[in-house]
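Before any comments, here is the structure.
A single protein chain has been removed from this complex, and every other one stays in its place.
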Amino acid sequence: MENVINIPKYSYHKRAKRRKKTIKILLTITAIIVAFVVIFPVLWIIPAAFKPKNELFSIPNTFFPVNGTLENFTKVFNADINGTTLLKSIGATLLVATLATFTSLFVNMLTGYALARINFKRKKLIWIFLLFPMFIPGITIMLTSIKVVYALNMIDTIFVLFVPGMANSYQIFFFRQFYLNIPSNIEEAAVIDGCSRFKIFFKIIIPMSITPMVVIGVGTFMGAWNNFVWPTLTITENDNLIQIMQIIRTLNTTYKGDYGVVIAATLITLVVPIAVLTIFQKKIVEGIALSGGK
Amino acid sequence: MKMLKKISIIITLVLAIFIVASCEKNGNEDDNKNYVEEGATRITVYAREFEQWARKHLEGLVNEFNKDLTDGIQVQVKFYTQDTYADALTVARENGKAPDLYMATYGELYSNIRNNNAAAVDSYLSAEAKADIFDTALDLVTYDDKVYAYPWNLEPGSLFFYRKDVFSSLGITKVPKTWDELLAVCAKIKPTLTRGQYCLGLPLGGIECAWATYGMQQNTTGGLALDETWKNHRLDEPGYKQLAKFFYDVYVNDYAPTAALTAEGYTYIVDALCDEKLAMTFAGSWCIAEIYDYTNNNEEIIKNIGVAPIPTIDGDHSKITSSNGGWCYCISEQSKNKDKAARFLNWMLAENTERTASYFVAAYNSKAPTTKSVKTYLDSKDSKVPNEWINVVNDVASKGIPEAIYPFDISLEVGKILERMQLQCKTEPFDILYGKALNDAKNNIETIMQRTTYPSNPKYKENK
Partner (left out) sequence: MSEQTLGKRRKKKSLEYIDAPSGYAMVTPAIILLGIFAYIPLIMALFRAFSDYSTGQFCGFDNFDYILKTPSFIKSFGNVVLFTGIIVVAQMLLSFFFASVLYAIDMKVANVVKVICYVPCLISGVVASIIYIFILNYGGGLITSILIQLDKDPIAFTTQGYWPIFCVLLPTFWLGFGYNTLIMYAGLLNVPRVYYEVADIDGANYWKKMVYITLPYMKNVFVLVLVNLITGTLQMMDIPYMITGGGPLEMTLTPSLYLFNSFRDSGRPQNVTIAGALLVMILIVTVNLVAFKFIKSEKMEE
């Protein structure tokens, strides 16, 4: 029986397999090309940190600096920005970004889980209440937020840099979506066993949420890292808390047009996020592989 | 779990960096912070940070003032870049922490007065000091017969810079005074240029064309976009069409670049002039300081640059050719220490001629003084800036008109007309293009005038 069926199927199968392989190769090449196009602009500006100002826009453009120089880096380190140094600022920004990431992940995941899995009265109302702020543009509440924060005596403290943004509608939406989509059998078993919701959350849910945690977490971290407008408005006297982007923006204006300095500063400050990304990208890979394989 | 371990490593790293960084002493021990007067009233000053020399100069002055540990006043100055200045000021006012003193342009001064943010300073200004101020400058800070700020400097907004070496190499002996002459010179220069070089630099883009052309508007049309009552626009004056035609002619012949040659703001025209990418340019007097800054005091290049009043439609340089921008110091209405703040102002600007003049010297004479005594002092001193430059600056400033204080949205409409000439001159003949641009501008201005809160001219008295 099998022989009769296999023979015609075999050659069709082989052809299909070959076609599939060609397509796969083509797609892989496409992916690589796209990746290159995407990363190219970033690579292009790296040498700018080593070029003197007059070489930045010279014709013809050269990738490698003609007169390589480290003066941009010197300028960055010597810059005096209203009383703080670059290193201090990196430390401050790092601290804030880390705090922001962990606290907001915790709050938003918890909320998302509750909305997805637990039933309670007026849940729909609460859900809409928590969702609506997603549509409020930052600029609308910028001025009045300052007043609120000032009334709470948070100005010039570290709290003003991560507490207001801790609960985030988009993240709540995201996590709720995620939890709606994952199977609930393990949880249900635990509930029947008499586990409290909180215990379930910590012991079961968190380990299951590594992928979205990492994706959102990295996003939050970088958001806090690159934050500029809010710190400028709320950190007035406390020089220890000045954030990185403030320094870079100041450099951009002080050395107007000398983008070499700005790029140099950015490169120095990118070391940390890149380190973070490298550590976590393995987790991204693992996480996605796990969930995909189900 | 492996994850926990990684997280704890990161947290330790973070704390380590933070501790190391904060243990590190604040590297640049500023001598400026050495003078601390205990128990004194603190006066805060918000200053804009322009150039490094300006910042150092002000810091030096503040330090000097603070040396006196017996007067009960401690001055603290905070610098903000152009970007962040307005934000900082707004926020400070919102939180009830408005600075005692702050810098403003003469145009901003009027808004500050309207919003109740500037205090009248008549009581602090001695009669002698008041008499010392030039009329043109005093006029800029007086509203309703009250003086609201100390005029600090004047910056003519329209000057003409040109490269003498280019002129002499092409046998051009006369500096162009009229638009026709200017266009002729451009025509002569153009064939000798290589790619990337242009004959002339003009204000570029709607916003620049709005504020940098006040002088040209005044000269060509006898006024600005609105009449005295602010209830009617003046765009139907023939002068406006002529001004637009001038821009059209320049751009249709490719005498000027249509996009900035570098990525900077409007200062690129000066850098380009020094780099020989432009042969001539229109710029404000700030250009002079920029030239010294950009070329690092390179005498060779400076020798080859000439300054003159801008070419106008009829070449008559006795007429007004420029507006006067500039800066003044205001005392906040909310300040609780107005008299002490005024003490500092008087000390800095009115008491000692040499002290006040030191600013203008540091500024390479790119700003014009506002008081007669300072001007006399500067005239008597030798400066490394070529005399002809200083004379032109002073001359033009003495005749300058104030910048417009009606809503900027209206000035912007004029700017847009000129911008259209710049960008679309090759697509249509002048008359049609101008007709469209004029129509749009008139419609927009009329819309703006229909605002319920549209202001009236504070300097216009109804029964004049």
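Points worth noting:
Each chain gets a letter, A and B, in the order it is written, and its residues are counted from 1.
Here is the rule we use: a residue touches a chain if its C-beta (ideal position, glycine included) is under 8 Å from a C-beta of that chain, and two chains touch if they have at least 3 such contacts.
All values derive from a computational prediction rather than experimental measurement.
Shown chains touched by the missing chain in the whole complex: A, B. Touching the missing chain, out of A:72, A:89, A:111 or A:209, is residue A:111.
The chain omitted from view is touched by exactly one of A:76, A:130, A:161 or A:235, namely A:130. The missing chain, though absent from the display, is touched by one residue of B:76, B:116, B:376 or B:456; that residue is B:116. The set of chain A residues touching the chain not shown comprises 23-24, 27-28, 30-32, 34-35, 38-39, 41-42, 44-45, 48, 56-61, 107-108, 110-111, 113-121, 123-124, 126, 129-130, 133-145, 147-148, 152, 163-167, 169-170, 172-174, 177, 180-181, 183-185, 188, 191, 196-198, 201, 211-212, 215, 219, 222, 226, 228, 245, 248-249, 252, 259, 262-263, 266, 270, 273-274, 277, 281, 284-285, 288-289, 291-292, 294.
Listed for chain B, the residues touching the missing chain in the whole complex are 83, 85-87, 89-90, 104, 107-108, 110-112, 114-116, 195-196, 205-207, 257-263, 277, 407-409, 412-413, 416, 419-420, 423, 444, 447-448, 450-453.
Heads up, the rule we're going with is that only the chains that are shown with their structure count from here on.
In terms of their C-alpha centroids, the spacing between chain A and chain B amounts to 40 Å. On chain A, the positions that touch chain B within their shared complex are 57, 59, 78, 80, 82-85, 87-88, 90-92, 94-95, 98, 143, 146-147, 150, 155, 210, 232-233, 236, 240, 249-250, 253-254, 256-257, 259, 276, 279, 283. Within the complex formed with chain A, the residues of chain B that make contact are 3, 6, 10-11, 14, 17-18, 20-22, 24, 26-28, 30, 49, 52, 78-79, 81-84, 87-88, 90-92, 94-95, 97, 196, 262-265, 267-268, 271.
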